[in-house]
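One chain of protein is taken out of this complex; the other chains stay put.
Order of writing sets the chain letters: A, B and C. Residues in each chain are counted from 1.
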Amino acid sequence: MVEALILPLVKIVIVLVAVLVTVMYIVLLERKVQAWVQVRLGPMRVGPHGILQPLADVLKLFVKEDITPARADKWVFTAAPIIVLVPALIAFAVIPFAGDLTLFGLTIPGRIADVNVGLLYVISVAGIGIYGIILGGWSSNSKWALLGSLRSSAQLISYEIAVTMTLVTVIMLAGTLSMVGIVQAQLAKGWWFGFMQPVAFFIYFVGALAETNRAPFDLPEAEQELVAGFHTEYSGMRFAFYFLAEYANMIVVSTVATTLFLGGWLAPFPNVSWLSFLGLVPGWAWFMLKTFGFLYAFLWVRATFPRYRYDQLMRLGWKWLIPLAILNVVVTGLLKVLV
Amino acid sequence: MIITTTHYMLLSAALFTLGIIGVMTRRNVIIILMSIELMLNAVNINFIAFSHQLQNVVGQVFAVFVIVVAAAEAAVGLGIILAFYRNKETVNIDEMGLMRW
Amino acid sequence: MQTDAPRPMFDTDELVINMGPQHPSTHGVLRLILRLDGERVVSCDPVIGYLHRGVEKLSENRDYTQIVLLTDRMDYVAAATNNLGYVETVEKLYGLEVPRRARYIRTILSELQRVASHLLWLGTHAADLGALTVLLFGLRERELVLDLFEEYCGARLTYNAMRIGGQPVDVPVGWDKKVLAFCDVQEQKLPEYEQLLTGNRIFMERTKAVGVISAADAVAVGLCGPPLRASGVYRDVRKDEPYAAYEEMEFDVPLGVAGDTYDRYLVRLEEFRQSLRIIRQAVQGLPEGPIMGKVPRLIKPPAGETYHAIEAPKGELGYFIASDGKSASPYRFRVRPPSFCNLQALPQLVKGHLVADVVALIGTIDIVLGEVDR
Partner (left out) sequence: MAEAVAFYICAALILGFGALVITAKSTVHSVLYLVADFLCVAALYVMLQAPFLAVIQVMVYAGGIVVLYLFVVMLVNLKRPPEAHSDPRRLGRLGVAMAAAVLVEFAAIFALGWAKPASAGGALSPNNVEQIGRALYTDYLIPFEVASVLLLVAMIGAIVLAKREL
């Protein structure tokens, strides 16, 4: 009973809360990092060094008026933010946050579920979120939002291909679709796949930026061009849902990158004897560290680069990343057969 | 209560019927195409159910092929609709008598 | 087929959208009516006048001395050059002699103003392309210029820093050293912007071959200032019809080759360096002497009319003043604002480009709506 029902429930609650808190503080971190890059201070007023700023933001979004534009499709307009948020959250179900933990004599696997098609599950769930973006843009009955949502969906679909191709190389190396299996395969090989597949890792990173609509691929919500893209007409809590979903998606792609390319919860250099003290740090801490490292790269890129133009983005995706990813699959396959 | 393959077959038949009704009654070509997707899904349910009953993977393999066909159908069908809409500004199937003589 | 059905909003042919007057990147209250084919601009109609305050008509009911502060409000990010253009026009109309020291101070102020204005342009242009960091870097240095202005005349935005016949105040003690120090700082910071933009692949892709305008077209459409020079036309009022103390200064006029957005960026970046060069020369060669010429209590120029132009940061800023010789205010007052003339090129520039480029092109012609609408 405990293992079948209560434990998963507790884990789900822990993961959900952790994700939401992380989202709140990623927003703060983003503002801080950007401020530091831009010789500013960032939020400083709410709490010491703005540490309570996320709470204030959430409070503000809660009490703001929730506006539905006239002639909007009310039903779809309300559903769209939820459709975006839910897939972003349920994707965490198969992410292995840690190895097996032992607590009170119970062996607790450090994940909610280990599905044997885990990786495919993440990809397919990520594909659902796009509906929220398209529908949100369409239902707000605004041309800017519509343009934004069209851009966004075209972008997501094209970059999903490249990203999925990179995942195929990882699957080829690991020989399994299970997220836990992939981490264990990295342990068995003695190398993180990020080192064995640098090209795939790079393409994944670029694709991840594009799929989460982050700079320099933040065209769908490019505020200098499309005002705010598909969520131009949203306000209050419904806007907060979009906001949450964007950052939750960032965390999803970061955790997937950590699992696939950076060895998940494994400590680095397990074979270097004088670095063995690194193994003392618990697995979940390594996992969080790696995820945050990846997330930091997102913020760093945003503070540094200008934005691509729509046609350039498409060209980059279709003419460079996808062929490169396919070539990478072919080369990996050849090496696997020959070596 | 045990769920048998027959249950799945009945569900599939019902879904298939819904698809047929859609094709027969609606005028919007897009909805007609969607009804066809419903029918393809009904077929897939049957495939998987039998695959489960016979403990044979072939049913699933064919379901994959059905999905492939559905994708191809959607791509070409929607392409035709778009091309037609551009010329005639309508998606009403009764107005699509271009090839009829 | 229903013939009376309303046309669908998202036609596969054309989409008309309103960019502005409330839009994050139209630099004020510019409104563009864009006809789009997909995301490609078929035609662009700028609608102006949202910031019209009637500066020209107001001026015809003010004393000549009072008009100086109205000119502040035109190009409000480059008030000093506006002042300069106006006071020199009146001086020309009246035949007043301006002391050499005053002319030097004016040169310093107008070049500092050019640096400040270009910094703001650089920042907003980069921000329009998504590079927010450059904006903050630019504002950081602009702050130093504003501090210098504040020390000189007490104001940070609308200076009212010039008078007909000379300068109202002399430079504060130690100000010249601070100006030189600022020049050094600015010189060091320039590579920082270049590092973020000049060689950046994304920036180059966004700007190269975007909004190309040939030299002949640029002249035909009436471009002026940096956009004109970026098309390879040698035209700089400071060189062609020197005013203030520019005759005694040594500087180069950077020219572009391709006439695209990237060249306009490079030209303005080089103008930073030339401006700093001029400031250094002017500060080091600042002559002694009076700062105010002989000016009668009531300025009442003789009947006649005159046109005088200066090189404002955004281009050729000209004033036309007609006096009837009887009243103490102009009979006719007319401004040729560079932003307005450059804005005329926008429809031609954006045609065939994408929506995203419209933003880049509004940024590249560097308009201030206060000046366009007056």
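Please note the rule applied: a residue touches a chain if its C-beta (ideal position, glycine included) is under 8 Å from a C-beta of that chain, and two chains touch if they have at least 3 such contacts.
Here the structure is a predicted model, which is why all the values come from computation and not from measurement.
S.K.: Touching the absent chain: which residues on chain A qualify?
M.R.: Per the touch rule, chain A residues meeting the hidden chain are 73, 75-76, 79, 115-117, 120-121, 123-128, 130-131, 134-135, 138-139, 146, 150, 153, 157, 160, 177.
S.K.: Residue-wise, where is chain B in contact with the chain that is not depicted?
M.R.: Within chain B, the residues that touch the unshown chain are 1-11, 13-22, 24-28, 30-31, 33-35, 37-38, 41, 44-45, 48-49, 51-58, 60-61, 63-65, 67-76, 78-83, 85-86, 91-92, 94.
In this text, only the chains that are shown with their structure count from here on.
S.K.: Mind having a look at which chain is the central one, using mean CA positions?
M.R.: Smallest offset from the overall C-alpha mean is found for A.
S.K.: Using mean Cα positions as chain centres, tell me which chain lies farthest from chain B.
M.R.: That would be chain C.
S.K.: Can you compute the centre-to-centre distance for chain B and chain C, using the mean CA position of each chain? Integer Å is fine.
M.R.: 63
S.K.: Using the average of all C-alpha atoms in each chain as its centre, how far is it in Å between chain A and chain C?
M.R.: Centre separation, chain A to chain C: 44 Å.
S.K.: Give, as an integer number of Å, the spacing between the C-alpha centres of chain B and chain A.
M.R.: The separation of the two C-alpha centroids amounts to 34 Å.
S.K.: So which bits of chain B are touching at least two other chains?
M.R.: none
S.K.: Would you pull the chain A residues touching chain C in the complex into a rising list?
M.R.: Going by the criterion above, the answer is residues 34, 37-40, 143-144, 146-147, 151, 215-216, 218-219, 222-227, 303-312.
S.K.: Help me check something: in the complex, which residues belonging to chain C touch chain A?
M.R.: 9-10, 15, 17, 23-25, 39, 126-133, 135-137, 140, 196-197, 200, 202-203, 205-206, 354-359
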